[in-house]
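Dropping the structure in here first, questions after.
Note that one protein chain is taken out, while the other chains of the complex remain in position.
Here is subunit A:
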Amino acid sequence: MTKGRGAGGESAPEFVQLLTPDGERIDKVTGADGVEYTVDFTDDEYRGLYRDLVVVRKLDAEATALQRQGELGIWASLLGQEAAQVGSGRALRQQDMAFPTYREHGVLYCRGIDPIMPLSLFRGVDHGAWDPNQFRFNMYTIVIGAQTLHATGYAMGITKDGKVGNDDGEAVIAYFGDGASAQGDVNEAFIWASVFNAPIVFFCQNNQYAISEPIEKQTRVPLYQRASGFGFPGVRVDGNDVLASYAVTRAALDHARHGQGPTLIEAYTYRMGAHTTTDDPTRYRMAGEVESWQARDPIARVRAFIAKQQIAGDDFFTEVDELARRESLALRERVLAMPDPDPLTIFEHVYPHGSPLIDSQRQGFAEYMDSFEGSSH
């Protein structure tokens, strides 16, 4: 338990941890929810997790670079949150459905989705269009917390479809942050999920900051403890520990798919970078704080563990770095090749059944464009 009144601060939080920052494996641990957590990975799976973490971080760094070079309008970096995202993302089963914020690039990658997909949103080419049901991954939602209600409604639909109650049942994961925990929509989602016993996992990445505001501005109790007031279990996990993040999420999803209702997971982590590329974190936090979290890096501990356990050698680490380099280069080339949309697409897809008002505005705009000499329209 944290000391003092706040949920953050200097006191070490009690959480589920299966891999220490030094790469020491903890066999099993019981969470605040009374559940015993462990993982049973093969060497190949450990290597796979490491590969995901490294690639996800490298792709993120590439996107930040693209923004700095003017190729993206903005980028929301996940730096520091790789373990929470890869762990929870890998815990999803094929039939599960995820509702992300705009920062879940790591979860998206783990769902097997082409990492180029959200880049059009950040480049300003479109609003991040894809079919949520095809990818089992909803579109990025920018309004803080709004997607937790969508996720809850979707989960209610799963129950209506009779797709809960066994191993093949479906579950939903709703991602949000510590800032969103203050939103009315998130609290309403908790109520709906609880009252309708919806098969959903609320996965809160507490990265300690809502842009500039520290967690103390959002809550006086540890966030995972909020769950008890809504009538379902809450658990805090070391969000920089990919093994624990996986174990806790997998258990909560299975709990949900078996018809046992929602869980709140608070993944205790840290946003190492800026909120987005428009932000300047040096205005509101000390370098020393960032350094202390550097020592808890989510990737370094997996590498230390793999090396210590001789799960892989130096060749493997070099291979992974090379893979990450190739994937990020490919991403860069595809971002640069993204064409600007046709101006007339402004008028497309406003309504499934169309609108005479928009038809006439489209026509007027097309005629206006055509009025310019040499226009291609």
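To be clear about the criterion, a residue touches a chain if its C-beta (ideal position, glycine included) is under 8 Å from a C-beta of that chain, and two chains touch if they have at least 3 such contacts; residues count from 1.
Here, contacts and distances are computed from a predicted model.
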Among "Ger(X)C family germination protein", "Branched-chain amino acid transport system permease protein", "phosphoenolpyruvate--glycerone phosphotransferase" or "2-oxoisovalerate dehydrogenase subunit beta", the UniProt name of the subunit that does not appear here: "2-oxoisovalerate dehydrogenase subunit beta"
Contact partner of the left-out chain, one of A:Asp40, A:Asp131 or A:Asp315: A:Asp131
Which residue of A:Pro21, A:Gly157 or A:Gly259 touches the chain not shown here: A:Gly157
Listed residues A:Gly70, A:Gly288, A:Pro339 or A:Pro352, member touching the removed chain: A:Pro352
Hidden-chain contact residue, picked from the options A:Glu82, A:Asp96 or A:Asp185: A:Asp185
Missing-partner contacts on subunit A, residue numbers: 99, 126-134, 138-139, 141, 143, 146, 148-158, 160-161, 184-185, 188-189, 191-192, 195, 348-353, 355-358
